[in-house]
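Quick one: the structure is below, and I'll ask about it shortly.
One chain of protein is taken out of this complex; the other chains stay put.
Right, chain A next:
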Amino acid sequence: MRAGPSQEEVRRHNLGTLLRYVHVHGATSRAELTSRLGLNRSTIGALTADLTTAGLVSEAAPLETRRAGRPSLVVRPESSRVYAYAISIEVDRLRAARVGLGGHILDRRETDRPRGMQVLDAVEPLAEFVREMRVGVPDDTRYVGTGVAVAGMVRRVDGMVRLAPTIGWVEEPVGPALRSALGDAGPLTLGNHADVSALVEHSRGAAAGCDNVIYLYGDVGVGAGIIADGRRVAGHGGYGGEVGHMVVNPYGRECSCGSRGCWETEIGEYALLKHAGRDQQSGRDAVLGVVDAAMRGDSQAQFAVRQVGEWIGFGVGNLVNIFNPEAVIFGGTLRDVYLVAAAQIRSRLNAIALPACREHIRLRTPELGNDAALIGAAELAFERLLEDPLIN
C-alpha cells in the first residue's frame, strides 16, 4: 500500500506547475510566484534553481523598480532556447512555425493550399518548411517535439486523420507520413485545429480565466473546441466537437458528410456566398469580400450576412443551452461574420437560449487571431515537458 506521493513526485509536480505558470503568463517575479502558487519562498527558490540548471528558465533582476528593498528576481521562460515545431494544416493554407517556450513564434513559413489538395500531399511541403527552419537554429538550443493541428477529425490514439470529402469517408495516416518525412523528429502529436485553438485562447487568450468555453472555427465548414470545467471535451475517440454537423434544418441542403441540413450548410462559406449571389467564388477572401460589401451597404451582401447571422445565433443558442459556457469565441472567418452580423446573432441567441444559461455569456473574438492554431500545436509538443520538466 502506498502512503501518498513521494517527495520526488511532489517536487516534479511543483516543477511542472512553476514552469507552466511562466510558460503561460510570461516573466513573473519570484514574489508573485510565491503568492500565486502557494509555495514558500525557499521552495520557489529551489525549484527555480532546478529549472535554471535544466536550461528551461532564466532569472534576472527587474529592469527598474521604484520600491524600497531588494527587488525580487524575475523568472522568465527560455523562449529562444527551448522550442517546438508547430504545423498547421488548414483548408486554405499550410503553415509551419518554430515556437519558443512561452508561446513565442520564433520563425514561420506559410503557403497556400489549393482546394482539393489531399492532406497526404501537404506533408512534403510542410516537412520542407521544417527542414528550412532547422538550418537557422542556434546550437545551444533544445528541441522538445512537434505538434500538428489538422482541420479534420483526429483519432486520439494514433493521429489518424479522418476526412469527409464529397464522396465517403477516408482515413489518412497523416501522423506516420509526417514522421517519416521529417526523419528523426522526436515526439509528434496531432490534434484537431479547433481543439488546440480553444486550449490556447483558454490559457492565454480571450477566454483566460473562463473554465467553460466554446471556440467556434469557421472556414468551409465549422468546428468547435469545447472546454468544460477547464478540460477539453474530446469524446471517446477524440472526434467530439463536430458542431458543424449538428442538424439544424432537416429540410436543408445536403451536406458533404451525407446528412442534410447540418449547421455548416447554413453558416459555412458556401451558404454565405450563395446568399450573396457569389456561388462561383470560394475561399477566405471571398467570404471577407461579402463581409466588406455588407459593411459598405451592398444590400445583397447584407441579406446574406443577416441570413447567416440568424443561423449562427440558432446554433450557438443550442450550444449555450447544452454547455452553459462563460465565453463563446468566434474564430476563422466567423470572427468577421460575427462582427458584422452581431445584431442578428445576439437576437436569435437571446430568443433561443434559456435565460439562466445565457445571462453571463460573453461573445468574443479570438485574441491570438490566426496564430492560435500554431501556438496551440506547439502546446501539444510542450505538454510532455510541462508534465515533467526534467524529462529528456
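Throughout what follows, contacts are C-beta pairs under 8 Å (C-beta built on N, C-alpha and C of every residue); 3 or more make two chains touch, one makes a residue touch a chain; residues count from 1.
The criterion applied here is as follows: contacts and distances are computed from a predicted model.
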From "3-methyl-2-oxobutanoate dehydrogenase subunit VorB", "ABC-2 type transport system permease protein", "ATP-binding cassette domain-containing protein" or "NADH-quinone oxidoreductase subunit F", the UniProt protein name for the chain not displayed is "ATP-binding cassette domain-containing protein"
By the document's definition of touch, the residue of A:I44, A:C255 or A:I345 touching the omitted chain is A:I345
Where the complex has a chain not shown, which of A:L15, A:A122, A:A194 or A:V291 is the residue touching it?
A:V291
Absent-chain contact - pick from A:R20, A:H193, A:H245 or A:R358
A:R358
State which residues belonging to chain A touch the missing partner chain.
291-292, 295-296, 310, 335-336, 338-347, 350-351, 355, 358-361, 363-365, 367
